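The complex is shown incomplete by one protein chain, all other protein chains being positioned as in the whole.
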């Protein structure tokens, strides 16, 4: 076996992640540090295997069900890629074409689509207090179905973005950082700036900044959250970040200044999001079907954003980072000055300089998802990886 | 080989179903009793194999084409599951995205999508006199294409619901009953009540009640069809039910009283449907593009339904069934009082008590569909099952 692959498997063996078996992936902070590291290691191993043309199919047949309640390109294709590399065929649950509108309950639908489902991936990030709850409802339903002997397997849920966290995104982001630095142990003491940035659109989800402060605080980094007044994130996630930082020997601080956040940062993540309070209000308005109220709110939000056009990732700001070359992260697509909008989150020259790095960052997502599935569906993932490596079926018969 | 699996295969060997090879599945009453039993037996065998982690792939590649002319969740996923477990990739023929609207004929489309299709599944239940006919047109077209050497194989058609029958639903329903009682021979003498129930919606297809009386009368059961005046089903299907009952030593009776139907019933199937005559009228109105007429008809139908709100599956009615515990069937989703509507087909406590049973009923559909495909595509399905069992490829590399 390839030496590097053997190393990954050895590292995996050294970690305690057995609790993930037959589990689900909702929020990163519900997982132990070793479980998080196991996902990173498994993702690296799977990527190496695919790059070495070794088949990673653990399923001869089976379905991966996806449910997207918001538009998506990269997460949709990442989920499809992850399922495909493991041998699962993806079927989209298109609520428009289904009978869900006809008063069918979540419990019923979840079981009806799961007779042969090994995985369910859901994106539901639009409404505060709803997305994560919906995912739990689905898991509760299929767990009951499995226990009652109706389902042959309890499918594994992968949170493809909810109102609270965006675990597949943030873990891909962090794995990119880890591999750039050459190891998870290198994170200690690094300063990362998660900062708000201006965008001429409203209502961008909070799951990325929340996911970032919830995850990045676990490895001894100095995490700074920066945003204008009024763009607060969920208080309970800030609390989690605080506790994580304390436990990991890092820090979690907040500032109202983008400059302060960027100063000497090793990593910057400038990105727009909507104020938490406004998102809560919007959720209420949708709940009441108050279309006039929604329009009014959108106008307010755009006006509020417009006051903070100076929150932009400029060359000048980048020059103030560590050695003038912080890692620039973004979940994409970014609002680029003079490209997708007049004024946005980032200057064109900054974005262009980091383009390859940004695309590489995104390239980890399929492997993070595949790793989450592997650790939840296999009783002994190390044995599985060894068996696949030994079997050595070519992915592509070259 | 597992003893139970060997028993299923032995039973299959004892049945005469060779006429199904290279055939299609339109209506259950076009099949012999042994052919119907062969589908049940093959479905049980396939389910056991999947539950035993034995791969059931008979196709290394190939397509299953689905065409849904009505919304669908469970049938759509059942078809996808059945194809997937046999090794076929599902492609949906989305008429909106195709050139069918551009005056292309059924004959042409059917051939154009079938160059590598092993199976075609169609749901077309909206218009009386159209759905089943359309399926026959498709089969005629691909048969000619195959005979002319254009297609490498004649794909097998599976009727996923037409205006006359809903064979995959009704056979899943019956297999659930058979396995609850412990064998097809236990059906003799059982009383089943297929009864209309109130729903605050109109235009529900007749294919389920028709399919039920057309199928359940074949095994010596006492089948009672109950509905208010004006909710008659197709007379030719009633005739079929009558003949079936006579041949099987059972009975087929009609009543205008839900109470009478439920009295001492072993199985009850209370479900709303539209009057046949109204559906015919609606088909005409659609044909003429008379939108005003359709609206008027809908209003009439809802008013007509509303006169029969007392047709509800209540606890009281359930208490009147055999030992107060008849099997309660529904094709789902059901209109549940106080859940999906104020007044509907069933009381919440009844539905809740039978929820697991209802979900198990639904869980048979993927296997029924897979069995139909197996018996139509394999020259010697028993040899195929034996080969798969011997080969013993894990479905999931655990």
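Each chain carries a letter (A and B) given by its place in the written order, and its residues are counted from 1.
By definition in this document, a contact is a pair of C-beta atoms (placed from the backbone, for glycine too) under 8 Å apart; a residue touches a chain by one contact, two chains touch by 3 or more.
None of these values were measured; they are calculated from a predicted model.
When you scan B:38, B:58 or B:82 for touch with the missing chain, the hit is B:58.
Screening B:145, B:167, B:270 or B:333 against the full complex identifies B:145 as the residue touching the chain left out.
Although one chain is not drawn, its touching partners on chain A can still be listed: residues 50-51, 55-57, 68, 71-74, 76-78, 80-81, 84-85, 87, 89-90, 201, 332-333, 335, 339-341, 356, 359-360, 362-363, 365-366, 393-398.
Take chain B: the residues that touch the chain left off the picture are 57-63, 65, 89, 91, 93, 97-100, 102-105, 108-109, 111-113, 115-116, 118, 145, 148-152, 377-379, 384, 387-388.
Operating definition for what follows: only the chains that are shown with their structure count from here on.
Chain A and chain B have Cα centroids lying 41 Å from one another.
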